[in-house]
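One protein chain omitted, others in place.
By letter and in written order, the chains are A, B and C; residue numbering begins at 1 in each of them.
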Amino acid sequence: MSLPATAHDVGLSHEARSFWSRYVFSTDHKVIGLQYMFTGMVMALIGGFMAYVFRMQLAFPDQVVPLYGLVTAREYNALVTNHGSIMIFWVAMPVLIAGLGNFLIPLMIGCDDMVFPRLNRLSYQIFFVSAVILLLSLAAPGGGFGGAWTAYPPLSASAQYNHTPWGAPLWLLAVALEFVAFLLGGINFTVTVMNARAPGMTAMRIPIVVWMIVIASLVFMASVGPLVAGAVMLLLDQVVGTRFYDPKAGGDPLLWQHLFWFFGHPEVYVVLLPATGVVAEIITVFARKKLFAYKTILGTSIATGIISFFVWAHHQFVAGIDPRMAHLFTITTLLISIPLAEMMFAFIATLYGGSIELATPMLWALAFIAEFLIGGVTGIFLGANATDIYFHDTYFVVAHFHYTFFPIAIIATFAAITYWFPKMFGRRLNETLGQWHFWGTIVSFNAIFIPLFLTGAAGQHRRIYSYESFPQLSTPWLNQLAVLATVALIVLLIFQVIFLANFFWSMRRGEPVGANPWNANTLEWSAPSPPPHGNFATMPTVYRGPYEYGVPDRELDYWPQHVPS
Amino acid sequence: MLEWLIPAASTSAEEIDWLFTLIFYTVGFWFLVAQGIFFGFILKFRRRPGVRSQYIAGESTDEKRWISWPHYVVIACDVVLIAGAIAVWRDVKQIIPTPDETIRVVAQQWAWTFVHPGPDHRLDTPDDVVTVNELHVRNDATYVFELSSRDVVHSFSVPVFRLKQDAVPGRVITGWFRPTRTGTFDIACAEMCGIGHALMPAVLHVESAEAHAAWLGDRTTVAAASSESRS
Amino acid sequence: MRSSAVLTAAPARSGIARAPRIRTAVLGMLIFVGAEVMFFAGLVSAFVIARSHALGWPPPGQPRLPIAATALNTLVLLASGGVLLSAGRAAATAFGRRRALRRLTAAVTLGALFVAIQGVEWARLLAFGLTMRSSQYGSFFYLIVGVHAAHAVAAIAALLHARTRLALGTLSADAFAAVRVLWYFVVGVWPALYVVVYLA
Partner (left out) sequence: MSGGGWRRRRVGSLVVATGLAMLGASATAVACPVCFVADERARQSFLATAVGLSALPFLLFAGIAYWLRRELARTAPRAGPAADDDASVR
């Protein structure tokens, strides 16, 4: 196939592009998407290694951790803080929103690139700088920031309290830059989807994952402003010496909590929505079924986005807010279970009457539903204000949000990578290795966090580096659970080696595939694999919705969006 | 159910455990049903040669009731759980009963200071007993505590009481508890407060009235003696 | 008709032709401005909460803000917005480029004047002892007004860039409209900040 003449108005021409212009300073949305994804993968490995170190400390207190050494209290705090920050801001966000959004949106809506390609490149560059700053902050004098990823002042505001004069401001600067990067990316996604769709791609024919990424971007952009404002104030407190959060000087520490959680809770749905979108795409293809109730799913995701603005104070039930406010936020928090439950029901209903093939992407997508349901139902215990008094900041919370974030950031990402890998690299992943990796990861994941539900329910708090000074909370039985979780984590990390080997081997040596290896309908499968710069030879025209599988009276059980009737 | 894992030693603990059990069974039942249907579908509709998938759009009201009915069930359960949560929260956090004793809890990096009112049951009198990392309370007495922090945000957490309350610098936050069983338990800080966050354990002694009075007597004589020697 | 306008359309691209019905750059800028509004709303919320904690506002011993001078300065900024509005109108008409250029220059000058007057006021307030660290009052004043000034400077830079391209004839109508939206935001948010910070 000859390259289409779809030169960008920016950047170099297709010919004679050097390595740098092709892979580093490219404005091509696919390259940028993969850059985000690879950066996210590297950060995930770093975050995973951190988890290994502090889990080892929890299981075998005050012993030398292989590959690391002794873990001091200061290092432990820095490790848990940065593990959380990295996994949310430098793994979930870049991989799910920026990576997938960049790679998929133009391909799925039938467009040659994002509408602001240079803004897109700038977004990645800022993101990259933010990642570098974060990693540098770990090596700064005094060590990395250790005030938890929520960074509550006054602890985070003053080196007098947190003892990390460099770590804290650098950490905050990295987070702020990262927000700027996603702000630029989010604008790009939204405008591209609104404005650059192929002819015939009406609103109700847009694949659900694209909708979800756009809704997530909008929620992100509407919620991030107050946090950036709070972060600027915190940075000034740290660096200039203002006292915005110092109660002794008339400041208010709770102010930060409000600004932080006003963003922090919508953020959960910002990463959740793209992940559920990925699952929707995959289960339809591998069940050969039309997505059950497209409009309802769309409605539920909009409802989720809206309600997510009204739930944030459930993180502050025991923070000293007005106890009457807690009732309101209990109600809204439990209300948000309704659209999400409905979305999961629609996914389950999609399986009914299907012809399910348990290929690796489908396994991951189904695992997402099964595991996320656990995360969802355990959230009820925390959303109900009275039980949250007990569970707040225990390992129960840790286990709960890992049952939501792990499906989101890891399971859905593996689903997406295994599903779109042929499109990204024109080759297939090894299926046997994929299945091994899947089962190893899922089993060990559950073996990590089910014990943590129990230790949390038994009263163990998170972020405490050694339980030796708590006789009641460190019974032999609880210690054994901690060891079990740690061993399971090591197993989980070892299984990722299989994935990495499979990924890089298949990238070069995998079985080559054509444009549409899964017989899927959406537009990205009408482009060559991998799609060239500019994506499509001719602009596709869209004739129908994205989920027409198993249409009666047709020979093929799929009906691509761009094929005329 | 929680008392299988950790004893319940206050009136609030019993209520919170009741709510936990309510949520556990309500949510657990529907969780199992949902997972059962989910795995049932996966098994039943596995790919078989020659069998095509059905074409169901899920757009007609007829089909949609398969998700709208469960969704009404979710709403109904939510209402029950919200009602339960609000009822328990009111008792635990919102309504503060008349105390038998008032104590003061002060958090700082990295220790707890407890001010017991002493035999006269009043704070800020010379017979106050001040302890560090050690709280003595009387069984079956209603306590109100005034919680404050000297530096950063801490959180006063007593797992056996199911009690947790952040201590915010610049504010005095009030709460209450009423112990129901004697014993020695752990108190922890539940909010990241710096390098020594793990080193803020305190010991809670719930004592019978007699034992408590004896302890107070000991401490008061010591305090009186030391104040006398100082003057 | 747009075809007679002095501005160029988006650079011609070969291959896949997109058919945008909405002005891309304007839409992007509007979303950006939305995020900025939330940012300023966060600052104002913080300010309102901090003020409610204070026993007296402004705190005793701190200089008062120059309300009247800043009111005049507000008029300067509003005038700049008005001039830019007419520059946009002029650019949309035939043979209006020269007029648009002149008005754009005037708008930029007024904007720069606003920033300069603010700078002089800052210098005087600093001399009177109101600093970023002297009190919550000072901290919030310099934070909010400073953040606005930073936005003003960035928007002026964007306007100057647009002016250069307009003079060269390479400015697209879409890009010009987007830059104007940014400046309208800077102009529009100021009266609100003035009322909150200076008057309340």
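Just so it is clear, a contact is a pair of C-beta atoms (placed from the backbone, for glycine too) under 8 Å apart; a residue touches a chain by one contact, two chains touch by 3 or more.
Everything numeric here is computed off the predicted structure, so don't read it as measured data.
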Touching residue (missing chain; options A:122, A:303 or A:563): A:303
Contact with the hidden chain (one of C:22, C:72 or C:120): C:22
Among A:136, A:159 or A:335, the residue in touch with the chain that has been omitted: A:335
Interface residues of chain C (partner: the chain not displayed): 1-5, 7-12, 17-23, 27, 30-31, 34, 37-38, 41-42, 45, 48-49, 51-53, 169
Residue numbers in chain A that touch the chain omitted from display: 194, 218, 222-223, 226, 252, 254, 258, 262, 295-296, 298-299, 302-303, 306-307, 309-310, 313, 320-325, 328, 331-332, 335, 339
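As a working rule, only the chains that are shown with their structure count from here on.
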Distance from chain C to chain B - Cα centre to Cα centre, in angstrom: 49
Mean-CA-position distance for chain C and chain A (Å): 35
Chain A and chain B, separation of their C-alpha mean positions in angstrom: 31
Where chain C touches two or more other chains at once, by residue number: none
Footprint of chain B on chain A - complex, ascending: 73-74, 76-77, 81, 146-148, 150, 152-155, 161-163, 247-248, 252-254, 287-296, 318-320, 323-324, 326-327, 330-331, 334-335, 337-338, 341-342, 344-346, 348-358, 366, 369-370, 373-374, 377, 380-381, 384-387, 389-390, 392-394, 454, 457-459, 461, 463-467, 469-473, 549-552, 557
Residue numbers on chain B that touch chain A, as the complex places them: 2, 5-6, 12, 15-16, 19-20, 23-24, 27-28, 30-31, 34-35, 37-39, 41-42, 45-48, 51-59, 63-64, 66-68, 70-71, 74-75, 78, 81-82, 84-86, 88-89, 92-94, 109, 151-153, 155, 157, 159-160, 162-166, 168-171, 173, 184-186, 188-199, 201
Contacting residues of chain A [partner chain C, same complex]: 4-9, 111-112, 115-116, 119, 183, 186-188, 190-191, 194-196, 199, 218, 221-230, 232-233, 236, 240-244, 249-252, 255, 258-259, 262, 534-536, 538-539
